[in-house]
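For this depiction, one protein chain was excluded, whereas all remaining protein chains were kept in their positions.
As written, the chains take the letters A, B, C, D and E, and residue 1 is the first residue of each chain.
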Amino acid sequence: MKVCRRATFNAAHRLYRKDWSDEKNLSIFGKCSNPNFHGHNYTLEVWIEGEIDQETGYLIDLKIVKDLINEEVQERFDHRNLNLDCPEFANLNPTAENIAVVIWDLLRKRLDPKYGLSIKLWETQNNIIVYDGK
Amino acid sequence: MKVCRRATFNAAHRLYRKDWSDEKNLSIFGKCSNPNFHGHNYTLEVWIEGEIDQETGYLIDLKIVKDLINEEVQERFDHRNLNLDCPEFANLNPTAENIAVVIWDLLRKRLDPKYGLSIKLWETQNNIIVYDGK
Amino acid sequence: MKVCRRATFNAAHRLYRKDWSDEKNLSIFGKCSNPNFHGHNYTLEVWIEGEIDQETGYLIDLKIVKDLINEEVQERFDHRNLNLDCPEFANLNPTAENIAVVIWDLLRKRLDPKYGLSIKLWETQNNIIVYDGK
Amino acid sequence: MKVCRRATFNAAHRLYRKDWSDEKNLSIFGKCSNPNFHGHNYTLEVWIEGEIDQETGYLIDLKIVKDLINEEVQERFDHRNLNLDCPEFANLNPTAENIAVVIWDLLRKRLDPKYGLSIKLWETQNNIIVYDGK
Amino acid sequence: MKVCRRATFNAAHRLYRKDWSDEKNLSIFGKCSNPNFHGHNYTLEVWIEGEIDQETGYLIDLKIVKDLINEEVQERFDHRNLNLDCPEFANLNPTAENIAVVIWDLLRKRLDPKYGLSIKLWETQNNIIVYDGK
Partner (left out) sequence: MKVCRRATFNAAHRLYRKDWSDEKNLSIFGKCSNPNFHGHNYTLEVWIEGEIDQETGYLIDLKIVKDLINEEVQERFDHRNLNLDCPEFANLNPTAENIAVVIWDLLRKRLDPKYGLSIKLWETQNNIIVYDGK
């Protein structure tokens, strides 16, 4: 069984590698490499896999997951510039794929190992990522 | 291949164990244990796994699934109080997890064993459950 | 110009008049009069009409509207039974129409008279109410 | 890891087998076999499975997937009659299941074998298909 | 105060004037004039304006509106070809604008004159019409 908590955060970013020229960044990442950044409303689903606790009827109390997302994801990334404000992306290109990996790693450290974890991340209504640590 | 039929039902419930004190119910389930109940618009996706029938081009006629959901889920739970009106939850805490298990069991009995079955249940837009019988 | 803040609350209710017999309640309100209640995820849009403050560029700071909705609507009605827990509906049938009127009245008292106010309330994805005090 | 690109197309179709009588088509497919067709706004999600390219931080550039969907799906099926205009369905009943198989086959031929591929197709908000080639 | 009931119907159509050449139809209506039709999932909101009935707390029983939409709109247009199957469009180009006018006229005839009526019609998620009879 899997349970999910959904949340959102709003951030600026640009796709950019410091070790590439501006021309190469532009040729690979197009308008997503705009030097002055652009931004998104990210929507995040955090999926926890496990078994129902027969005592409570919960797989996990989703309030705990809500608070965990707030502490690890929203406090860190909401209303921030991923490239400039967030050390996680100081040397990592903040593609949706890499954002999903970073979020998964942050949540995995805080979650009891008995639970499975996967992440679904919407960058726009048309671009979506799923990551489960593999 | 999997096909899905989506449906909704509206119900009242409270999270509550009869064998716990009101204080313990409140400390574990918080506002979800409000003695006079609260409620939700539940959204249900019923996913059937199988192979395409080469004659019809259907995996299964979704009208059959629609009718099955109506008989087993909507007739039973729509515009009801899960705790008071539904014997399925007389001794089972109606968490979203347990509701998903109950629905899966009800549908599994009615569905040809050649089909796989999984359930996705939204309690709110932010809280979601997936259950496939395992 | 109008600005809107959206919020949700989850509540139980039944459509019911104390001064009618159960039969009459059932004949008029159908399954919505189920004696043990049912419930909904209500979605609320609060629309404020006014002019842009040239200093801030805001019509109104939507954080103020968010907090106002929390205090006046969510603290009052979320995870509650409208009929039993909420004095506003002690003698008022909690139809979506009446809920919209009650919410509008609660917010109107708290909002500077220079602003216009209207309310949009979804009881389900298919049933919607708009009320502006007239 | 999986990434998804979402797109839409609008088409007419009827469910119909040429080798069946009109009566049999009607008895099996009901109103979906209306001789003069009906239609849908199809929503398509194309999911690509693979590994992050450490150089770009992309699993795959979703612009490539967007263009591929445009060439193989939208140019072919958008604003078309699936039964009359599309040779893919000349002898194949255009059920949502068969449409998903046809789209998967079209995309699979164009996609590097190192990527996994699955398709999610909404025929309506209530009827959904998932297909991954198995 | 206004209340709304939402419903959907799925239909085929083409934009086409009989008194124009195929070339002219194509030059004005583009791919929407495809001779073999295309189709849409139409979403309809029917908005009724009036006053709350103090006895019931309803502006109007939305079940009546639901049934009215079913009789006048869904029975007529769902799973139909608007151009070929529906006399309303025998000599009227079935643009979303004209569909909205036809639906408004059908419902207006059936609705008590004390109520105001407006229609919101989605042809796709990006194309929307509002009509109130003026």
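Heads up, the rule we're going with is that a contact is a pair of C-beta atoms (placed from the backbone, for glycine too) under 8 Å apart; a residue touches a chain by one contact, two chains touch by 3 or more.
Everything numeric in this text was worked out from a predicted model, so none of it was measured.
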Q: Determine which of the presented chains are touched by the chain that is not presented, and list them.
A: A, C, E
Q.
Can you say which of E:44, E:96 or E:111 touches the chain missing from this structure?
A. E:96
**Q.** Contact residue for the chain not shown (choose from A:12, A:64 or A:130)
**A.** A:12
Q: Decide which residue listed in C:45, C:105 or C:132 touches the omitted chain of the complex.
A: C:45
Q. In the complete complex, which positions of chain C touch the hidden chain?
A. 1-7, 45, 47, 52, 56-59, 62-63, 66
**Q.** In chain A, positions touching the absent partner
**A.** 8, 10-13, 31-32, 34, 36-41, 78-81, 84-85, 124-125
Q | For chain E, the residues touching the chain missing from this view | A | 15, 28-30, 92-98, 100-101, 125-132, 134
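The criterion applied here is as follows: only the chains that are shown with their structure count from here on.
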Q.
Measuring between Cα centroids, what's the chain most distant from chain B?
A. E
Q | Matching chain pair for A-B (criterion: over half of the contact pairs shared, by residue number), options D-E, A-D or B-C | A | A-D
Q) Using CA atom averages as chain centres, what separation in Å is found between chain B and chain C? A) 27
Q. Between chain A and chain C, what's the gap in Å when you average each chain's C-alpha atoms?
A. 34
Q | Touching two or more other chains - residue numbers and ranges from chain C | A | 125
**Q.** Pairwise chain contacts under the document criterion
**A.** A-B, A-D, B-C, B-D, C-E, D-E
